[in-house]
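The complex appears here without one of its protein chains, the remainder shown in place.
By letter and in written order, the chains are A, B and C; residue numbering begins at 1 in each of them.
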Amino acid sequence: MSGHIGKALHVQLFGESHGTALGATVDGLPAGLPIDIDALTAFLQRRAAKGGELATGRMEADIPRIISGLHNGITTGHPITGIFENADTHSSDYGFLPDRPRPGHADYPAIVKSGGFDDLRGSGHHSGRLTLAYAFAGGLALALLASQGIRIAAHVLSIAGIEDVPLDPLKPDMAAMQKAYGMPVPTLDVQAGERMRAAILAAKDDSDSVGGVVEVAATGLPVGLGAPFFDGVEALVAEHFFSIPAVKGVEFGAGFSASSMRGSAYNDPYTIRDGKVVTTKNDAGGLLGGLTTGMPLVARIAFRPTASIALSQHTVSLSNHVDAALEVRGRHDPCIVIRALPVVEGALALAIADLWLRQNGDRALKE
Amino acid sequence: MSGHIGKALHVQLFGESHGTALGATVDGLPAGLPIDIDALTAFLQRRAAKGGELATGRMEADIPRIISGLHNGITTGHPITGIFENADTHSSDYGFLPDRPRPGHADYPAIVKSGGFDDLRGSGHHSGRLTLAYAFAGGLALALLASQGIRIAAHVLSIAGIEDVPLDPLKPDMAAMQKAYGMPVPTLDVQAGERMRAAILAAKDDSDSVGGVVEVAATGLPVGLGAPFFDGVEALVAEHFFSIPAVKGVEFGAGFSASSMRGSAYNDPYTIRDGKVVTTKNDAGGLLGGLTTGMPLVARIAFRPTASIALSQHTVSLSNHVDAALEVRGRHDPCIVIRALPVVEGALALAIADLWLRQNGDRALKE
Amino acid sequence: MSGHIGKALHVQLFGESHGTALGATVDGLPAGLPIDIDALTAFLQRRAAKGGELATGRMEADIPRIISGLHNGITTGHPITGIFENADTHSSDYGFLPDRPRPGHADYPAIVKSGGFDDLRGSGHHSGRLTLAYAFAGGLALALLASQGIRIAAHVLSIAGIEDVPLDPLKPDMAAMQKAYGMPVPTLDVQAGERMRAAILAAKDDSDSVGGVVEVAATGLPVGLGAPFFDGVEALVAEHFFSIPAVKGVEFGAGFSASSMRGSAYNDPYTIRDGKVVTTKNDAGGLLGGLTTGMPLVARIAFRPTASIALSQHTVSLSNHVDAALEVRGRHDPCIVIRALPVVEGALALAIADLWLRQNGDRALKE
Partner (left out) sequence: MSGHIGKALHVQLFGESHGTALGATVDGLPAGLPIDIDALTAFLQRRAAKGGELATGRMEADIPRIISGLHNGITTGHPITGIFENADTHSSDYGFLPDRPRPGHADYPAIVKSGGFDDLRGSGHHSGRLTLAYAFAGGLALALLASQGIRIAAHVLSIAGIEDVPLDPLKPDMAAMQKAYGMPVPTLDVQAGERMRAAILAAKDDSDSVGGVVEVAATGLPVGLGAPFFDGVEALVAEHFFSIPAVKGVEFGAGFSASSMRGSAYNDPYTIRDGKVVTTKNDAGGLLGGLTTGMPLVARIAFRPTASIALSQHTVSLSNHVDAALEVRGRHDPCIVIRALPVVEGALALAIADLWLRQNGDRALKE
């Protein structure tokens, strides 16, 4: 059991990397929300491998076929299912499975867990390809949030240790992030992005891979979404972020660096500005005790390097129970961070939309 | 809605800091599990303020009154409820609420969210005191895991930027951590603990507070607990960790540092040792794609400094809608990290126990 | 795992019949709802055995001790826990357990399921006494519904085959039902109630028991609560009704008799009355395809006779694996239907309140 999440906004993923198709069902969006299919498709295309030097050679159309829940382009209030067919699969590249599990991949525990019945071609249901379905769900959540004045954007904060300028947590530059989406590596500092690109290509030349950090922000949030403890924004958003394959760390606001600060330096003072209660800085990242403060939500998500690399690696032969060597021949991204941006944005949107719906209910939206 | 979590092992928290009592109900433990009340109480006492120099002056007995679900000290398979009475409350310390919200606390969004109806004395349901109920639930989960050979321990990795030696992720020294529980600051390196203690007292002298990082490990895990995506170990454990008040960051294995590694350095090679498939290092922290690998699970959790400090702070008067000053007089820990250790251990235990029960079912345990 | 239900309004039961205490936590009520403790207590007293000829001899105060979630008598938006202490227990009456399971009780499967670890004194967690906690939760839901103009009332439709007049489903007489609450057997037809009372006493004289049917109605419902399929009103309400011990049948509107009607007779025609869309009859019981129509919701719930009777019965000795005789000596109601009325009302209220909250959200209520 793996593929569903959410209380008021419920998402069910399905599909395998080399199966017939994959997709997602989103259940809980209120009736009356127009879905701009072109915008949704453009959002998903940011995740697609476009044949460039920085991504996998596998090329898929990644156009959603929405088979339910929309009528004349508007939500009906019933489950919305989008399907993506798989076309460009090279299952023969995975002949080493299930005998020789790839280091860094879920192969070995998946084989044990499933008693050998898992379909691991192209990593099967464990594949990063499933993030296409996840992003589809996230794109629908983004549409709901946009209708309520809530915006979400992300940029690459670092790759291979090379750093972009961080966001101003008081006033994250959403427009600059959105503008950067067209760049090979979407950064605020163009030079940083160029250096990251070079680092990725260098790793690729070495048959190796690199990781990185995504920074994401949400603005326009109402005060008081969430709850203390288990329905806290931090808890639900982190649950979503850690559901994205390859994520190894998540922090909000000052995050880990808050651990070495004193309270007098960390606490964000309140003031009145333009008649509104705001904080004069935002080390909390817009979140206090599980609740939104109305300030921008800022989070950072750490991705490990791509697990599949062409370099020879040490593994074991499960059938012979001996050590063995492995060279993975399939097509893989030398760095998944860039394509992960819309996945992160969508994951954040799903968590916030769920909390928004719990607070506001699922009554039909007025056009 | 805030107080419940879990599928196969369900926890419901309740109570306020200055209300009559607080507690938790744990629903889903199988019948036949002996609960050692002395061990449970000792576990909770690690979280209790014992009147020392490093903790709040508020003194509570924190002895659980278990009113259901146990018969002759053994689980019946029905919900287990533990109650803790509140005794030592100084509600008059909170006269500044609900007018002047404390920076760094949930006061302001809680007031907005509740329309002013929240009970914020001692932070109410938002209080760190609720972690007593959370730790009670966690202690029960630990009993289940212990019966299955799964052990969990934690130490203080850093406070105020002073660092303990990190765990060896291949072989975390569980005994050393457990031995350290008796120290003022439970660290593996006694000197580091002493320096942390001095830093806490220095902050306290300054009417200020400090934060820190907890490192936790679980050993004896079976291979293949969890699932890809939403029921992944990372997702569920992080949901629990971020439910603990004051947590701002969570990472597994190499965590954020994995983001600057190359795949060839990050991937953990497999080998056969003593007839078992193991990895020769453990940067993954025992987790691959949401599944346990059978290697130790290692995580780090970042706590911001205590929000309540005696220093004068800038806030606003919500009634007058103007800026205002605030000095918080209540009794507070200058650092919550030490008392958070059992809360972190319990939170991890709850997540793992839930996944264990999904995999193994809730049939009665044999004595 | 047994004790929790609900999405937007979540209830967790706990406790055993002869344990220390029992209770319930209600999580999800919005902040700002005044709770009239006297009214709540009076509601629960309708379920209490008052020492009369028609109920068990076990006498408990059944006054809730609310330990969380209320501040100055108003909901805070956090979990509300009510505790009821057990006082008048005669555990020695249950010496035949766990060897000789009572026919008609959950004893035997509970022993098998729990591996013998269940606490079955007074039926333990399986006891009808738990309906006190359930009714407490229901009473809180009734308060929310009342604040929204939704009213719920019930009467005894039959006992031992003796029938009261059924409700007019177009216009159920809520006031008459509420007035009947003070009668020994709350019926609309006083004579029917008297005959039922005689039948109960006759069964009691024979050391036997009788069953019956409860009819319940809700008025003031908005149009369009619920959903098709799994979140349909019928599905959620029936889940609640069948959670009440001893319930063997549930029907809505014309119910089973609809199965022998033709569509032209069954379908409720629409008309406009006082500017509103209404139906001219109400065989649907206010429900179409999982959704409320705005007409009164009418349901009937069948209770089997009390399982515990003093007559000698055939059972088995589990230890000796042979047939055995059993005479149950404990104190039991000769008929539970009367005391079940508030439990049924509360169960219906919980289901409707959950759906109402999903539609309207959990924002703080305005006083």
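The rule we apply is simple: contacts are C-beta pairs under 8 Å (C-beta built on N, C-alpha and C of every residue); 3 or more make two chains touch, one makes a residue touch a chain.
Keep in mind that this is a model prediction, so the values were computed, not measured.
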Contact partner of the left-out chain, one of C:158, C:187, C:219 or C:360: C:158
Per the touch definition above, residue among C:19, C:69, C:169 or C:212 touching the missing chain: C:212
Interface residues of chain A (partner: the chain not displayed): 1-4, 8, 10, 12-16, 19-23, 25, 27-28, 31-32, 65-69, 71, 74-81, 83, 113-119, 124-125, 362-366
Absent-chain interface as seen on chain C, which is shown: 1-5, 11, 13, 101-106, 108-110, 112-114, 125-126, 130, 134, 158-161, 203, 206, 208-213, 223-232, 234-243, 245, 247-256, 258-264, 266-272, 275, 277, 279-280, 284-285, 288-294, 302-309, 311, 313-316, 318, 321-323, 358
Missing-partner contacts on chain B, residue numbers: 7-8, 78, 228, 357-363
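Just so we're on the same page, only the chains that are shown with their structure count from here on.
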Rotation angle (°) superposing Cα atoms of chain A on chain B, nearest 5: 180
Two chains joined by the most C-beta pairs in contact, as defined above: A-B
Whole-Å gap between the CA centroids of chain A and chain C: 45
Separation of mean Cα positions, chain B and chain A [Å, integer]: 26
Touching two or more other chains - residues of chain C: 8, 78, 362-363
